[in-house]
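All protein chains of the complex are present and in place, except for one that has been dropped.
Naming follows writing order (A and B), and every chain is counted from residue 1.
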Amino acid sequence: MSAASELQPVPQVQPKKKDDIILSVTNISKRFQIGKRIVHALSEVSFQVKSGIVTGLIGPDGAGKTTLMRLACGLLVPDSGSISVLDMNASREPLKVQQSIGYMPQRFGLYEDLTVQENLELYADLHKVAVKDRPARYEKLLHMTGLAPFTGRLAGKLSGGMKQKLGIACALVSPPPLLILDEPTVGVDPVSRRELWEIIYSQVKKMNMSVLLSTAYLDEAARCSEVVLMHEGKMLGQDTPQDFSRKMAGYAFEAHGSQRNRRALQEALSKSKKVVDAIILGDQVRLVTRKPEQAEELSEEFSAGKEQVTVRAAQPRFEDAFISILHDCKQDGDDKQCDLILPGQVGGKGDEEVIIVRDLQRRFGDFYAVKNLSFSVKRGEIFGLLGANGAGKTTTFRMLCGLLPATSGTLQVAGHNLRVARAPARAKIGYMAQKFSLYSDLTVRQNLNFFSAAYGLRGQLQKKRIQWALDSFELAEIQDNDSNDLPLGYKQRLALAAALMHAPEILFLDEPTSGIDPLARREFWRHINALASAGVTVMVTTHFMEEASYCDKLVIMARGQVLAAGSPSELTSRYRSPDNPEPSMEDTFIHLIEEFEQRKGKDT
Amino acid sequence: MDVMRLRGLVRKESRQIIRDPSSIGIAFFLPVLLLLIFGYGVSLDARHVPLAMVVEKNSPQAMALVSGFNQSDYFLPIPMRSIQEAEQALMHRKVDGIIWLRHNFARQLLMGGKAPIDVIVDGVDSNKARLIEGYVTGVWFNWLERMTGEQGQRLHVPVTVEHRVWFNAEVSSRNYLVPGLIAIIMTLIGAMLTSMVVAREWERGTMEALMVTPVSMKEVIASKIIPYFILGMGGMLLSVLMAVFLFQVPLRGSMWPLIVSSSLFMFTAINMGLLISVVAKSQFVAGQIAIVITFLPAFILSGFVFDIRTMPVVIQWLTHLVAARYFVDILQTLFLAGDIWPLFLTNSAWLAVMALFFLMIIKKKSRKLLE
Partner (left out) sequence: MLRKIFALMKKEFRTILKNKKTRMVLIIPPIAQILVFGYSASFDLNNVSYAVYNEDSGLASRQLLARFRGAQAFHFVDTVNHGDGIAPLINEKKVMLVLHIGPDFTRNLSKGLPGKIQVILDGRNSNSAMISLNYVRNIVMGFNTHWTAIHGGRHVPGQLVVSSWFNSSLDSHWFIIPGIVALLALVVTLEVTALSVAKEREAGTFDQLLVTPMTPLEILIGKSLPGFIIGFIEATFIIGMTILWFHVPFRGSFLVLYVGIFAFLLSAIGIGLMISSISITQQQGLMGAFLFLVPAVILSGFATPIENMPQFVQYITYLNPMRYFLIIVRSTFLEGASFGLLWNLYWPMVLIGIATLTAAGLLFRNRMY
């Protein structure tokens, strides 16, 4: 460290005027070498972040968000282009930049074996906060984050939401003019997410702080003042979220069919040349069209014979803009026309209950990971388990797949009692684990080969199934690539293909879409819908609230317990009020959690 | 370097050490375990060697020789009736050697001729075989003296060898193995502790958060060295205490050279660990490298069990790259011989050179960048 920088006092928050440029990115490109592959993390990205507002970097995994933030912090050096932060060049004067910004990396960058107080102290020491100013500063931060009662607790023992708040508190310990947050809301339940946004805005308002944050949740875009859209290292646009959605007026519709169920309707509508995007939302199908259309014309066009389809114009959303922009980028390969997968023969018809869970419990020591869980799933249903991290979803899943013995309760899957007959049940189950567990050293084909053999397939049948997987998941072209080198969307497809090799009756999907871009997510749900229509029972966990509405039935869990169960529209309708006539799944979830916490508060 | 930041980092590091049982485990549990295993498990001396005694015909002379073996602490003679039985026992590894006195032994002795005493040793473990040979020669020599003494004559051997083993009069191999062992354990601990600890910061993403603060890499490096140095020296103290009090190894040198050289060595080992962590960003890889590049060379090429002087010249050169080699030398000397300054100074100088060299590379390699 140079002597000059030692003598320099910590720069004070420079009261920059609104709309001053606090961070400016000019023609930045950055490549990485991963194995033999060269990844273009960022190509020719330019944008500017205005002072005194919250700017969101929005894009799926692999969009280059993290790389960009690291470049801005001086942790990486760009291959070309430049970044200036607070009028300093980030790659030339990293130490100066680092003195004047607050940064929270992914996973919060906390020392889990230090207490809340000790974490704060460490960062205060590192930022050289004067000792006399500290008590007041700590108190303010702890009060703001609600961590005051937990100062003596180890950071590792905090819940995800509290960790995240502590992470922010540490980044704010010496109030920086610019706060950079990398995916601060990942893995955090909706309640904590809402609180986090409150903290961020209080800083912006009170301290005139500028914030740059990244997120993969599209619904969070609406909370930013300005949004930078990114995809695969390229910038797709910068605007206010309102402007993004406003441009979509006349493109967004809601459709309702008289005969066909919503899934069949969605499938039919998504085949239309006019439609860019069709997703299920409650009982309806939401449409985004290629060009501005009239609702009446669409109604006429989609109705055929007895089937009456009513189409109404809908409020455009930020997501609609993102989807149609992505579609424009991907024009060349029109993946919409691909055939739906044909699931193999499914054993058994009818709508009997294929999964029955009664009073299921799982204890780890004194801790109940799952408590008194009961539900049942009918054949061909898509059944969702919803809950924040640590709610007991994964534990329940592992028990249902026979990976974890239950402490007590009844557990019946595909007609077999899992507590006594695990092996026969397993032959009828397909399982896709979190993070798409594949053998990363093996190629796509080798993975399929192995899983099909492990499921006991051989000879012609094995060949046929592998060919089927390669064709219907569009993996044929990349069949000799290592699965490790695949983009996340392909990994997900391969993992699904592997789980379907033996044409299982029941499919378990644990967080199947986390980190996947919205287009790939839609593609994935189309496969799942097709499977369900063919009679495959699908059980899925997710923390994307909007995905919950794709399910036929839902269970919302918290702390190992069921808070509510029912169809998505049943659940949301409970909280319909004059203020909020169309409550979203997220609103419902937050209501449920709050009620639950209140009950708990009364009990103790 | 900034005092406030450094103090903050050192305090953080110390708190982590106190809360994390694994680093305490590596620093204190591992040395105790390894010292016990090695201390009790490794000894090159032979005691109570089972020996088949085949005396085909009894005679006073033969009896005298047998009783010589019986009285020796080195042997555990087992009488056998025939050479065939003894050979079978040797084949089955029931005995390590055979003493065979033929039926005409006494007669030949009395006739003044050469009476052969056949000694057969199992040569598989050549080192042990050689030791047994030496011990047998000793017993035989005593017997000769007694025999000639009884006849009223003096044994006439032109030249006799008298030996004095300096520093280790009881010729116990444990006395030199234990000090060498301390050096090896300390290499492992120093390198493993630091390399894994830094790798952990990478793995958990805390290094990234640390880097986007005004700290300099110098401060980060210093904050790793200081607490782990203290911890390592604690392990060192424990090992020395065990050597002296549990294994009864004499400590003849004085305290200061011991402290100085241990500090130097600890410093080198920690730097080695830091260097590993610059390369390896996961605890797994760091652990693997630490074991491969510190433990094995320290074990084979440090002169701990295998005397460097027995190695081919090329490999002797190679041993100069192994830091433990210098410390083994210092410790063996400090424990058994005392303060021998020329030896101490040369070895310490080598250690210092190595430590500085490592530090230089670390400084060069560790930039505040994620690439």
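Here is the rule we use: a contact is a pair of C-beta atoms (placed from the backbone, for glycine too) under 8 Å apart; a residue touches a chain by one contact, two chains touch by 3 or more.
What you see is a predicted model, and the numbers here were worked out from it, not measured in a lab.
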Using the touch definition up top, pick the residue from A:L110, A:M235, A:A321 or A:L438 that touches the left-out chain.
A:L438
The one of A:Q48, A:S303 or A:N449 in touch with the missing chain is A:N449
Touch assignment to the omitted chain, from B:V136, B:A298, B:A324 or B:L359, lands on B:V136
For subunit B, enumerate the residues touching the unshown chain of the complex.
34, 37-38, 40-49, 61, 65, 90-93, 105, 109, 112, 114-131, 133-134, 136-137, 140, 143-144, 147-148, 155-169, 171-173, 175-176, 283-284, 287-288, 291-292, 295-296, 300-301, 303, 305-307, 309-312, 315, 329, 332-333, 336-337, 340, 342-343
Contacts of subunit A with the missing chain: which residues?
364, 398, 401-405, 423, 426-427, 429, 431, 433-435, 437-442, 446, 449-451, 453-456, 458, 482, 498
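The rule we apply is simple: only the chains that are shown with their structure count from here on.
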Measure off the straight-line distance from the CA centroid of subunit A to the CA centroid of subunit B, and report it in whole Å.
56
Subunit B partner contacts - residues on subunit A that touch it in the complex
1, 5-6, 10, 70, 73-77, 94-95, 98-99, 101, 103-114, 118, 121-128, 154, 170, 180
Contact residues on subunit B for subunit A in the complex?
1-2, 4-5, 7-9, 11-12, 15-16, 19-20, 204-206, 208-216, 218-219, 368-371
